[in-house]
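In this view, the complex is presented without one of its protein chains, the others remaining in place.
Labels run A, B and C following the written order; every chain starts at residue 1.
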Amino acid sequence: MTVSPFDHPLLSGLLGDEEAARHFSLEADIAAMLAFERALAEAEAERGVIPRDAEAAIVKALASFRPDTGKLRAGVARDGVVVPELVRQVRAAVGDAHGDKVHFGATSQDVIDTSLVLRLKSVVEHLGLLLTETILRLVSLEERFGGRALTGMTRMQAALTITVADRVNAWRAPLQRHQARLSEQSARLLVVQFGGAAGTLEKLGGNGPDVRAALAAKLGLADAPQWHSQRDALADFAGWLSLVTGSLAKFGQDIALMAMTGTDIALAGGGGSSAMPHKQNPVKAEALVALARFNATQLSGMHQALVHEQERSGAAWTLEWLLLPQMVVATAAALRLAAELAGQIESLGH
Amino acid sequence: MTVSPFDHPLLSGLLGDEEAARHFSLEADIAAMLAFERALAEAEAERGVIPRDAEAAIVKALASFRPDTGKLRAGVARDGVVVPELVRQVRAAVGDAHGDKVHFGATSQDVIDTSLVLRLKSVVEHLGLLLTETILRLVSLEERFGGRALTGMTRMQAALTITVADRVNAWRAPLQRHQARLSEQSARLLVVQFGGAAGTLEKLGGNGPDVRAALAAKLGLADAPQWHSQRDALADFAGWLSLVTGSLAKFGQDIALMAMTGTDIALAGGGGSSAMPHKQNPVKAEALVALARFNATQLSGMHQALVHEQERSGAAWTLEWLLLPQMVVATAAALRLAAELAGQIESLGH
Amino acid sequence: MTVSPFDHPLLSGLLGDEEAARHFSLEADIAAMLAFERALAEAEAERGVIPRDAEAAIVKALASFRPDTGKLRAGVARDGVVVPELVRQVRAAVGDAHGDKVHFGATSQDVIDTSLVLRLKSVVEHLGLLLTETILRLVSLEERFGGRALTGMTRMQAALTITVADRVNAWRAPLQRHQARLSEQSARLLVVQFGGAAGTLEKLGGNGPDVRAALAAKLGLADAPQWHSQRDALADFAGWLSLVTGSLAKFGQDIALMAMTGTDIALAGGGGSSAMPHKQNPVKAEALVALARFNATQLSGMHQALVHEQERSGAAWTLEWLLLPQMVVATAAALRLAAELAGQIESLGH
Partner (left out) sequence: MTVSPFDHPLLSGLLGDEEAARHFSLEADIAAMLAFERALAEAEAERGVIPRDAEAAIVKALASFRPDTGKLRAGVARDGVVVPELVRQVRAAVGDAHGDKVHFGATSQDVIDTSLVLRLKSVVEHLGLLLTETILRLVSLEERFGGRALTGMTRMQAALTITVADRVNAWRAPLQRHQARLSEQSARLLVVQFGGAAGTLEKLGGNGPDVRAALAAKLGLADAPQWHSQRDALADFAGWLSLVTGSLAKFGQDIALMAMTGTDIALAGGGGSSAMPHKQNPVKAEALVALARFNATQLSGMHQALVHEQERSGAAWTLEWLLLPQMVVATAAALRLAAELAGQIESLGH
């Protein structure tokens, strides 16, 4: 293992998701931060907050800007955030004449939180597609085997005979509710953050709300007053991620239990063993349980981070960085694994 | 302390909420379980599943039924759930002629989960009122002091001067979003559970869905197919509870920090010290932080309980019982404390 | 359910432990707090810090003291701790002549933390006995069935045949390590807390350490400098509790899985079902899993409480009260259930 299995060259093949992970790469983060700075310059120029000349110089410089990542790393170690050093480099690229118009009226948190939300927008789309795919796979199981009998099990004891459709429905129905929840949440989550040093956009005079609205529009996000110390949308989204993996783990656990007794299921393509080559381990089913317990664990920390003191808490904010990206990738991986596992089911019921 | 401060004769005065706790008393639980059995008899008689005579005998017996709680306690220790023994007692009260029509087609989980949901309906109303009250108190603070200056603090350092309204808004806006969330959630949460032994209502023949709909209507709940192994609505509600306490803890932490420096706030009625009578400890503010960290902790367990195997998991279900009621009371207590704390603020800003 | 199942008249029959819970009753807490005040008066009189007359008056008054619990409840709601009001009542009982010598040089946290440690001393003895009993039951299983064959299961798939002794050893060996751990921990845990208002025993002049040592000796605790803001011994003990329940849950889970397939085990006295009287649910095995996941959940909060700022954190301290007593009772209940479950096993292996 490496520090995180989601970044590990081997383990990420099982536990990771390349598309989801890509949104948390250095490249994606910097691209999103630069998109913020560009859109900000454009919005501010439109409202006359900065000159059109400055906007042009900033847009031009950003188009070819390549950061010095060694210095960015040192900047994070010193400042706790990458933005002061990144802005310094961008200003140097823009040059003396207009450099001070880069990042005008903004603060580090505006850049970092908006960069996160921009990437979460792509994440939400990706997870939505994976969720739909998993639901379709379960629908297909129901279509193929729904009418067959299956031994209903309550408290780990054989109860009455139910149908395969009854069991599959308990896997599918929560996922459909998660679709509805994601739709409700997205309106609160995919919102620009722009507040300036202490949330008041004090450098923009009366133009603050207009610039913010234009910034949001350019970035494809919803507009709302700054929320830098109000982290409920992120914690709520983390809850959604853990709801998804929790529901998928019920599916995984059920499959593993059926595979254990060997009744009511035929499963193709389990994992091998170094000591017992004949075994067919239900690797994906187990991974679903592990990923759900992982997300349920992380969720607690995301809610601890709600205690975000004053106008900006370095401690609570940093804690989110340690938790949320991994929850996203765990969820994407679980959706992928669940769809694959559904595809491995050759027979259900009797 | 006693085992749980929420049940403790002294500590519940600070950390508890009588109204919320009342919904989790033995009396409230039994009353709700008996309401289920009564409504079930009525619904089944209406559809001809049981005779009208049986219904009348059940309704009459339930009206004066008093359980033998000693035997119920022994029943829980033996069966893991109270219902088998409770049904045995009710059947004895109804008598031989109609006793077998009590609880007809139902299972323990139908009774226990529906009893919980019935009480959560009252809880949701209670929390909704408390939430509105807290919001009003914060609105009042903004009206009284909103235009005054306050030292904005970022990363625990003085930043720029903001207004009191800016700070109060960061306390209030999340609570208003929580109102919207509660409204969205309630439709998924306040739903009858009725599935019978393994979820198929097999004893009711084709009348299952009709009886369930009538049962739901009589109990004032929404109707939906059984969800006994799909616990997402409960985990999601737990997340809502923790979102609320997390937002309130930000308020509490901010107040405690302002009280620490003694600038920008005048606070009446802090707590006394046994060693230093002059001190005014911000007890309610601290309690808000403790309750939020408590709920954030519990939430993890509610999501672990999503891994609810097969048609009924004794382990996962019992885990919910250990967590959710305390989260409800913690949230009610936090809302009460936050409203009281807002009322103690005599001045904000400078 | 009531707010906490550990306090619930019905559920505590399964999930609770009367002896462990007794140590967290109001009566036990007040008795321990009064024992602290008595021992303190004696220790201070011996060193000449308070007059012998005052000691005699305090000891006499405490012998018949009965608190006004209504006022104590109001005191907690106001002060966040019970001690200021309790000391006020004790001083009134002692009378004007010597009342000011009650609690001399002490602070609330000295009383509450030492009261907790005093009761944890009894808890440690109780848990130690339960742990030994459970180990003996497992040894007995090994003696009776150890040589028989059992299907070894890896990754929920049949692997090789092992012996019953192999499986039982995996249940027993961790418990024996927990005995060693408890012994190591106890020396750090069962320590008096006495520091005065800010930890410096400033009112006792040079007599502080001597009085503290005498106080510890009278209470049967080890002596050490004040640790009021250093909560590592409590968090470490919480970890031990969760290690114990985690190991027991592996036993419970294994039993439930064997009972599910019905091979390799014969189990007497499972729980009944309201819908399927023939079923024998492995209730105690499931409860072991629930209690372990509960403790694993709570443990996170006990470690959050290590961030105990300055000389006393009301928030972090209160958080401990919400978590630790329930962890203790959960552990005692799990040990009791595991011993009972071992006793229900009529046959293992084949």
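The criterion applied here is as follows: a contact is a pair of C-beta atoms (placed from the backbone, for glycine too) under 8 Å apart; a residue touches a chain by one contact, two chains touch by 3 or more.
Keep in mind the model is a prediction, meaning the values are calculated, not measured.
*Asks:* Just name the one of C:Phe24, C:Phe194, C:Trp227 or C:Trp321 that touches the chain not displayed here.
*Replies:* C:Trp227
*Asks:* For the full complex, which residue in B:Ser4, B:Asn281 or B:Thr331 touches the chain that was left out?
*Replies:* B:Asn281
*Asks:* May I ask you to list the residues on subunit A that touch the chain which is not drawn?
*Replies:* Residues 1-16, 21, 24-26, 29, 69, 72-84, 87, 103, 106-108, 111, 116, 196-197, 252, 256, 269, 271-276, 281-283, 286-287, 289-291, 293-294, 296-298, 300-301, 304-305, 313-316, 318-319, 321-323, 325-326, 329-330 of subunit A touch the chain that is not shown.
*Asks:* Please output the residues of subunit B touching the missing chain, sorted low to high.
*Replies:* Subunit B touches the chain not shown through residues 153-157, 159-160, 256-257, 259-261, 270-271, 273, 276, 279-283, 286, 297, 300, 304.
*Asks:* What residue numbers in subunit C mark contact with the hidden partner chain?
*Replies:* 80, 107, 152-156, 159-163, 166-167, 169-170, 173-174, 177-178, 181, 184, 188, 197-200, 202, 225, 227, 229-233, 235-236, 239, 242-243, 246-247, 249-250, 253-254, 257, 289, 292-293, 295-297, 299-301, 303-304, 306-314
FYI, only the chains that are shown with their structure count from here on.
*Asks:* Averaging the CA atoms per chain, pick out the one whose centre lands closest to the mean of every protein CA shown.
*Replies:* B
*Asks:* Centre to centre, by mean C-alpha position, how many angstrom separate subunit A and subunit B?
*Replies:* 29
*Asks:* How big is the gap, in whole Å, between where the Cα atoms of subunit A centre and where those of subunit C centre?
*Replies:* 40
*Asks:* Please output the residue numbers of subunit B that touch at least 2 other chains, ranges allowed.
*Replies:* 80, 107, 197, 289, 293, 296-297, 300-301, 304, 313-314
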